[in-house]
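Chains shown are a subset, placed as in the full complex.
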Amino acid sequence: MCRWAAYRGDPLYIEEIVSSPAHSLIEQSHCATRAKTPTNGDGFGIAWYGDRPEPGRYRDILPAWSDCNLRSLARQIRSPLFLGHVRAATGGATRRDNCHPFVQGIWSFMHNGQIAGFERLRRAMESMLDDELFDARAGTTDSELMFLLALQFGLTQNPFSAMSDMLSFIEGLSHKLTGSALIRFTAAFSDGKTLHAIRYATDQFAPTLYAAPLGKGYCLVSEPLNDDVDAWMEIPPGSAVTLDDDGVSINAFKPEGIKEAARAVMA
Amino acid sequence: MCRWAAYRGDPLYIEEIVSSPAHSLIEQSHCATRAKTPTNGDGFGIAWYGDRPEPGRYRDILPAWSDCNLRSLARQIRSPLFLGHVRAATGGATRRDNCHPFVQGIWSFMHNGQIAGFERLRRAMESMLDDELFDARAGTTDSELMFLLALQFGLTQNPFSAMSDMLSFIEGLSHKLTGSALIRFTAAFSDGKTLHAIRYATDQFAPTLYAAPLGKGYCLVSEPLNDDVDAWMEIPPGSAVTLDDDGVSINAFKPEGIKEAARAVMA
């Protein structure tokens, strides 16, 4: 069970979300209050968009609360769109390549959740990737692989459709290889312009997702960053969230089976 | 708030205490049940006595539960006397030099507890050390400094008397410099032959200490390693414990003020 927070709006210092509030990500990593896994000490990461098309990124495997580099960077770097993640390993060794956010080109991605029986699905999932995306796989997590599959299914062209196809593919694959399927998936992802998020699960336990205005912008979080309960809107399960210049929009999200184009990729 | 375990007896694989039981040190580091700090992800260490007079030692700053090296070492190394520690930082950066056990020559030492207002006492405490022990200081923790002060006060000649003088000195110093004193101290230490432990505090909240037979030997732990409550004897506050070839002996321990010899050092 991981925790994450993302922001889009007027440039904001990363520390506003990562270290300043009473229930910032770092504080949450030290003492999680609403989640089942009692600690988050398996690494962390931030990705932010600045002058370059691709995001900057800093990841490390230390507990976030003891990392001086993170504190200094979060205090210095101001960005109109950034993602922060604290990891509690459900699978995959503790190493930088397994820390979120994952980045490919201009895209960044981070995730809370898991795929039941991932080890039995991993190879078949990896075999779906084109050579270029296959070579881009650096770690061993289900999260990174879901991101690469979404890119395979057209994340650049149609983000939510690609995520839907990715989830449909994994659900189908899991039924085929294991006789059942359980996916929990609350993720944020961005191309540097729009910030997207999804809250979804194949059962009724989709990991939580909240939104709130922050400064001249909005933030999306896996857990509220403070105890001001009125400020945080819970996004219902089965939702796709978009933050862009028009503000926040929330739509129903339900993978409907794989579309024709994706089916062609899988053939 | 840290957790530790120590063993003396017929040679035992370190994993028997570090990773095998349901409530082993590693498991405890992931989800502490009886202690106030909810997580222990700031590093760990083991020290063990083998062929050499001085102990071997392995420390790292990763969370113990994700360290493959620790698992392999604990499975391979068998020792008649060893100490294991999982750290939750109360002070001092996360780095190897701040991880217990601390080692000087043949002596090893690990500790759970703290000195209130340590930062205001640190320099005066360090100034008590002879040049050799001063140069031996590698980290920034109160624990390492208490160990070095005990060596300064004659740990080699009379372990409990040296610990008593060390605690008396710090208590006196704290009263002098801050107007009050609060020390909590539950520690294990050894010269490779005898395993010593102390449970002590200046108030009524001395960190816990338990003893139990294990295989052909005994172990001392800051928290019981399993739920078999009958197996674990709680050592009362104000106790000095000795494990040697004669078995376990427990005596009252109360720092009585600094002895003349120690006073001479302080003059």
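Here the chain labels run A and B in written order, and each chain numbers its own residues starting at 1.
As a convention for this text, a contact is a pair of C-beta atoms (placed from the backbone, for glycine too) under 8 Å apart; a residue touches a chain by one contact, two chains touch by 3 or more.
Quick caveat, the model's predicted, so the values are computed rather than measured.
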With 2 copies placed, total copies in this complex: 4
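Rule of thumb we're sticking to: only the chains that are shown with their structure count from here on.
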Centre-of-Cα separation between chain B and chain A, whole angstrom: 41
Chain B-touching residues of chain A, taken from the complex the two chains share: 30-31, 38-39, 41-42, 61-63, 66-68, 89, 93-94
